[in-house]
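All protein chains of the complex are present and in place, except for one that has been dropped.
Up next, chain A:
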Amino acid sequence: MTSTPLACESQDLSVVYRDEPVLRHVNFRVPTGSVMGIVGPNGAGKSTLIKAMLGLVKPLTGHATFFGQPFGDVRKRVGYMPQSASVDWDFPTTVIDLAVMGTYGELGWIRRPGKAERARAMAALEMTGMQDFASRQIGELSGGQRQRAFLARALVQAPDLYFMDEPFQGIDAKSQQAMIEVLKDLSAQGKTIVIVHHHLASVLDFCDHVTLLNKRIIASGPGPETFTKDNIRMAYEASDGAEAFLAEAG
């Protein structure tokens, strides 16, 4: 056990979809200031873990706390970047309008965003290099630009803890580099980042902590000592993707 305070943790979290267990007894602990990668095969429950912790899916057992408190008390300190596939890209909204949505939480019911909110949104777009695309409809963006637009929305919210569901899915090298720069900045400021990640080979490029998940936690902790061949093999139960990676890694 570490003595670092935890940004979030789940205790004995179990989730059932209909009568199919998706997560079993998950004790997930994210030290403050860490960049935690959640890795596991398809259907391992990675997105479900995030959703259950955030109260979007009702767990069968267990609960989660954020900065030692229930989510409802600290929701403004937690940001979220959705999986690209779950977004309706044809929705009639522009990049700047998307970024402004990051201010909705603090505005609360009914109050509308004004000039100050738009200025903050614009500043966040500049941080992710998206200022020139502010008036584009979101569907007109490339994969990388889309993710940078959503990252800007999360930045506007200025949370202490970020959840990102496959942020590097389907993006170009330049966008990935731009996003990693922003993540490093956030990390340097002491923010905590939890990333659901698919691509095994690049996990340790930007994550200092790793959790291997396959319905239960296989291993979780500091990167190199957790992300071992044995643990990976156990998490993936010798699936093809992992075998190829392991073979390449030697």
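The rule is short, and it goes like this: a residue touches a chain if its C-beta (ideal position, glycine included) is under 8 Å from a C-beta of that chain, and two chains touch if they have at least 3 such contacts; residues count from 1.
FYI, contacts and distances are computed from a predicted model.
Only one of "Manganese transport system membrane protein MntB", "Tryptophan synthase alpha chain", "Peptidoglycan glycosyltransferase MrdB" or "Two component transcriptional regulator, LytTR family" fits the UniProt record of the hidden chain, and that name is "Manganese transport system membrane protein MntB". In the complete complex, the residue from A:Val87, A:Met122 or A:Ile180 that touches the missing chain is A:Val87. Among the residues A:Met101, A:Ala123 or A:Met234, only A:Met101 touches the chain that is left out of the figure.
On the side of chain A, touch with the chain left out of the figure occurs at residues 51, 54-56, 72, 75, 78, 80, 82, 86-88, 91-94, 97, 101, 104-105, 107-113, 137.
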